[in-house]
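Notes to accompany the following structure.
What you see is the complex with one protein chain gone and the rest in place.
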Amino acid sequence: MSSEDEGTRLTRLLRSMLLIRRFEEKAAEMYSAMKIRGFLHLYIGEEAVAVGVMEALTPEDAVVATYREHGQALARGMSTQAIMAEMYGKLEGCCRGRGGSMHLFNVATRFYGGNAIVGGGMPLAVGLALADKMRGQARVTCCFFGDGAVAEGAFHESMNLASLWKLPVLFICENNLYAMGTALRYTQAVRDLAAKGASYGVAAAAVDGMDVLAVEQAAKTAADHVRRGNGPYFLECRTYRFRPHSMFDTELYRTKDEVETWKPRDPIILLTRHMEDRGLLDEPTLAKLEREVAAEIEAAVAFAEAGTWEAVEDLTRFVHSEKGAS
Amino acid sequence: MAEFKMPSLGADMEEGTLVEWLIQPGERVKRGDIVAAVETQKGLFEIESFEDGILGEPQVSPGQTVPVGTVLAMIQADGAPSPSEESPPPASEQQGTEPSATTQAPVVAAIPVPAPSQRIAASPAARRRAAELGLDLAGIQGSGPDGAIQLSDVEQAARPASGEAPPHAVLTPSSASREGMRQAIAAAMSRANREIPHYYLETDIDLSRALLWLEEENRKRPIRERILPAALLLKAVAKALAAVPELNGYWLDNRLQASVAIHIGFAISLRDGGLITPAIHNVDQLNLSELMKAMADLIERTRANRLRGSEMTDATVTVTNLGDLGVKTVFGVIYPPQVALVGFGRITERPWAENGMLGVRRCVTATLAADHRASDGHRGGQFLAALDRFLQTPDDL
Partner (left out) sequence: MSEPEAMKKTTYREAVREALRDALLRDERVFLMGEDVGHYGGCYAVSKGLLEEFGPERIRDTPLSELGFVGAGIGSALGGMRPIVEIMTVNFSLLALDQILNNAATLLHMSGGQFNVPLVIRMATGAGKQLAAQHAHSLEGWLAHIPGLRVLTPATLEDARGMLWTALEDPDPVLIFENNTLYNMEGTLPENAGPVDIATARVRRPGRDLTIITYGASLFKALEAAETLAREGIEAEVIDLRSLRPLDDATYLSSIAKTHRALIVDEDWRSGSLAAEISARIMEQAFYELDLPVARLCSAEVPIPYARHMEEAALPQAEKIVAIAKGMMSHG
């Protein structure tokens, strides 16, 4: 990673964001075609957060995600095919089709799940970090949550516990300004979210969540702080989702103008311009990236289409473990 | 050529109303472009194309409500042939304006309410036991809450025939209702008919010698101590059973449990129509005087409702004598779990041929109904032969 040149590194970040963007566009298409059901929460517009933060993590670290977690899962390196198949509800999905869009889990990448109870993953992250600390393992648990979670008791209890016990948790707040369809100004008396982290004695900072390089830099600073044993860190990433909260949302709560004013801050556009300005990206390279990404997504769709349904006889499997304790 | 359809934007979206086309037919659309506006129960959506190409003629007009998945227009991919031949027919007005079938409330037919039946209150355990015994609950008196029939009530009703009652229980004919008694008989006989493979043998026995002997004997006795022919028959049955023990005992647990003791169930009809078959114990060991006394005592106590429980339940064989009623031949049904029933008809004078001579003798028709699981006809025949033999030597009885 250290020997990687700047052009290669930025191209990798761009590809990662493009993959999330195109993957989700395909997911929306497949949702409209009824291949994907349930709730589908798109991350489009927020790609820089997941991609930037993952740059600060190692494979040994753990990730606890939200229900808007396709981007987090893809950036973490989970298989596009397994995620698409999961959203199709197929046995070949990362959770045998039992979790769907909101509940992606993966042991190999220590991805502890999309959690669809807002704030519900935060105490889990505290516990994972507690286990690491008690076992003397120098790992970071990275916990994603949204601005909506800040209103939950779980947020406050988790901040306090992590700070009290100096646990290695990297709290990543994806502040997209709306808790579903209710703006922060209607729900929070104090809207400086980083200040809330700081009030628990947690080191805190805020960053432009549309700028992947800024996110990457801030996340690395934060992760270093955590890794050095200084306790948790709260990083607020100010971002914006371009899509509705979920597919069935008419966006009564915000204007088109508001969305349009954010569009120039599209994280993919920002990085593309940055690279072009430095001569690190040209049209053929971008086209090639798009082709690669499209091919990967087509393969994922084909994999999902070809997938099988879990046998109904297996319905009650994994209510309890099939293996003994270890 | 691709279809631009009414999209499904949520699991609870079943249809949408096209509000307006935002791109006109013949115009170029790119993937992600907003093509039309659609009204749903959640409000107005702008719906996008997932294809690049030229938008074809609309197949749904503004104002039409169509189900999810309905083709709104075709999108002709760049360089693809003209869509004119391939277009599906436009959505009909009906399809557009009427609510789709799936949203209509189902018609619920009125379900006729059956008249309440006179349901008998009985516990599930009582119901199961009654079914096992073939008992009809209607005839059983309940002792449970609100008169519900319980397990013990069924056991009680079945007791005369079941052989499973506790040995010291006291049962009197009046303790169960007449109806209950009828039910108990019904249960026992149904079970017998269902479970026991009966076979029947019949023989006529010349009683002339025995009756002559009896008349002689009775002349020597006070009236109160006189012996009835029925006692003679019972004693002969007991001795014959000792010779053919397969007919005396119980069929239980799928095998014959022959009894050493010979307790003969002796059918006594009650004046009001009931029937009881109390046992005379150890008939083979009683002399005729003792047997006669036992019979008299039993009849008296039966009619006085003073029978002991053991007498009700431990008969090892049954003798039915319907001679009083003029019946010639008895074809009996065995009382389970017993394995045989011996029947006697009326003693009558009949023409009788012997040694080439025709005479008139006093005869009785004796029958054997026996359980073929416990014995076969050969042994049954031996029993009747022995019975005959013993009745020809009455002073040995």
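Think of it as A and B in the order they're written, each chain with its own count starting at 1.
Here is the rule we go by: contacts are C-beta pairs under 8 Å (C-beta built on N, C-alpha and C of every residue); 3 or more make two chains touch, one makes a residue touch a chain.
The structure displayed is predicted, hence computed values, not measured ones.
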**Report entry** Touching partners, among the displayed chains, of the absent chain
**Finding:** A, B
**Report entry** From B:11, B:77, B:125 or B:138, residue that would touch the chain that is not displayed
**Finding:** B:125
Report task. Check each of A:27, A:50, A:84 or A:128 against the chain that is not shown and name the one that touches it. Result -> A:128
Report task. Quickly run down the residues of chain B that touch the omitted chain. Result -> 123-128, 143-145, 148, 150-153
Requested in this report: Tell me where the left-out chain touches chain A, residue by residue.
Outcome: 62, 93-99, 103, 105-107, 112-113, 115, 117, 120, 122-132, 134-135, 141, 153-154, 157-158, 160-161, 164, 317-326
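The rule is short, and it goes like this: only the chains that are shown with their structure count from here on.
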Query raised in the report: For chain B, which residues are in contact with chain A within the complex?
Result: 5, 7-13, 31-32, 40, 42-45, 47, 50, 68-69
Query raised in the report: Inside the complex, what are the residues of chain A that reach chain B?
Result: 25, 29, 31-34, 37-38, 246-250, 252
